[in-house]
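Everything below concerns the one structure shown next.
The other protein chains are all here in position, but one chain of the complex has been omitted.
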């Protein structure tokens, strides 16, 4: 719906957020399954809000790069829908999962069709489709990643964005669970490339290093019906943009997606690198980062910051 | 967020909806697990839109009563939150279920805590809390139902609304699965009343007979931050109102909640009686009814009608 | 197969068992979900071996009564097969469960057909069939229990055997999980009596009080092709007797049935009262009792005693 932009006093809003999060900086548990994530300073906190017309508000470590991890699934989904359209939905569902992000049980019950594109299995299947859209195999994987990187650079208006290949390698080294998901989908005929080709693209896009400021800017098209409000470039159609936000709302935060929707009321996506992306339709985007995670893998301080931001701005989609 | 009311041409919007649904009237499968539902005319179709200030638009069989079924879970949830507050969330979760509405598997994995208040187990637990809030036992069940009925009559401004006791009896006669859910929760210590007392209230509120016009009117508080916009009566707080809408968004339509959110983009709740309630925050409510169901238990024609309504009004919460 | 009775030196065998178990008497955890079980002395230990022709060897508290609990499922199964024959297998399976004794998950996956007659769901279904064989309802339950009690008294040649109604009442009071299983099966059409009628019989036969000596004697027909070797009374056919032993072998000890079969090599059945019944085909029966349980619900000391007995006698069915 078209929405009247309420006059947010950003100075006061950011100050409130800072007060709210300050006592909690450093809480939660930093992801430690790969060294590159484990050695991140738990006391980091950054936040950036991107608004229509290039306006941007930032706080703390908003210019420091962090590992995007699962947040990249949103951009991969957008690019895949742009490239192959609704055919994606024949091999990936749209339903919330009700299970941890890397569960294999549901895949068995549902015959190799992952519940949605934001759980690992679904993101691997989506990536596999993207790789095929670029010709398939390792070469297709390379081209898909190159194009995705270009998209990030264009959207964030920053050519310095890059994949942390060290992280990508670690992801691959510890990627047994994701390999199991890939081969399991293959056993149901739901892989179009060799598992390792799809995973090589998957591990790389999860290893993008990005700052809050870059992320908020890059995601702005999601808040404006699929079109970058400054450049006018249409990334995806309005219908699909709404659809992506719907999937983020019900499935963006692993096993605490419902709690996030209840408390925050904005479509969002968490990554185990400590980042959270949230989208306020017709208003703007928020990227927040703080490495300490709650039990479900969502940034604790990031989640607190978003709670305060919603309080200050009134930006829930639920009224 | 506060939203500018776009000028909807309701005459044209309703005409478009009518054209869109007409070829499909009668499709889907009428619920047949109890006789009272099985003998409903599959060709019925009604729709009502309630707006701020008493404005109402209607179509087709909008004044004919149908069995509310699961849609009553929304009002039971609201009344329970009003009566006992957030204590409810200690025994019922907020997460989408990823399973059919009456699955018992998740209950076992999660030690008797139902995933959310809209699956059957969660609605039974919520009803149990409500019964306890009215003193507990069969007497508490009677008082809870009496108060819930009063609430419906007050909100819909229609004292004729009543429970179809014939339906309630049939529900009880075929209620083995719900009994199993109740006793199973009891085995985890998650029932405060005898199972039959909680179920007697549960079966009755699911058996409320209501028309589209009455339902849209009664739900209007959900579109306006928890407060009836005409009478000014606050049913629940703004925070909890948003929370209810979040739960509806992720879990309102059984196993096709995600698809509904993707396509319609409004918080909603389906009932196997063929009704669907949808809420457009800050705009109004839509009640639609047509008995034929899709495989997941949501009205097929009702769902089509909502798709067209969103197209005509632009009322997605996702922009 | 017909088997040559090896000459067991029972004096030495019993002495070895005593030495083996003595250091462990009192270990394990006594069942405490009902008071009557919780207050049993954990230091009790009894063992009785019944052989062809009335020969009996006993040790320790072999004459003290304990609560039979799940061991009664074997006799209920035998009496039900006697009464209704193989029709039972249309509503109860013969497969090991791979899940804890009271799991409801498998019931959902398998549409209300319990995996075997020794898990709770399967024993409730079996009891329900037995109740129907005696006319059904509460009256049928009473008659079934009366006949089962008669069978026990006749087989054990001891008219003093009785149901501990105090235990039966406690079982019923804490029986939510079993009620859930009953109603869940009813929801799939797999109950022929009201759930409470079937459960009233179920709770009673689980509450039989019996001594090791009585139990070993009563079970002797299972070691001799279904026929009591002393009286010549045929309880069940040879084919069904073998079948019961097969089910005991694969499913007699909850979640550690496989480990029991691997280590002991005899068909057996455990009860949470601390009893274990084991059958050595063509040789005899062993009843052992010691209240402390392992994590899976099998008597720890009882299991040790059986291990030593098999070592002394060579009575594994696996050579």
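Structural remarks
Which chain is which? They are A, B and C, in the order written, and residues in each are numbered from 1.
Definition applied: contacts are C-beta pairs under 8 Å (C-beta built on N, C-alpha and C of every residue); 3 or more make two chains touch, one makes a residue touch a chain.
Bear in mind the structure is a predicted one, so any value in this text is a computation, not a measurement.
Counting contacts over the entire complex, the absent chain touches A, C. Which of C:223, C:272 or C:306 touches the hidden chain is settled by the complete complex: it is C:223.
The hidden chain makes contact, of the residues C:280, C:293 or C:306, with C:280. Contact residues of chain A toward the unshown chain are 103-105, 107-109, 176-177, 179-184, 186-187, 195.
What chain C contributes to its contact with the hidden chain is residues 1-4, 6, 93-99, 106, 115-116, 223-225, 238, 241-243, 245-247, 249-251, 255-259, 261-263, 265, 267, 280-283, 313-319.
Please note the rule applied: only the chains that are shown with their structure count from here on.
Chains that count as touching both chain B and chain C, per the definition above, do not exist in this structure.
Across the structure, the highest number of inter-chain C-beta contacts is found for A-B.
Here chain A and chain B face each other with the same set of residues for the most part; over half of the interface numbers are shared between them. Between the Cα centres of chain B and chain C there is a gap of 48 Å.
Separating the centre of chain A from that of chain C, both taken as means of CA atoms, is a distance of 55 Å.
For chain C, the set of residues touching two or more other chains is empty.
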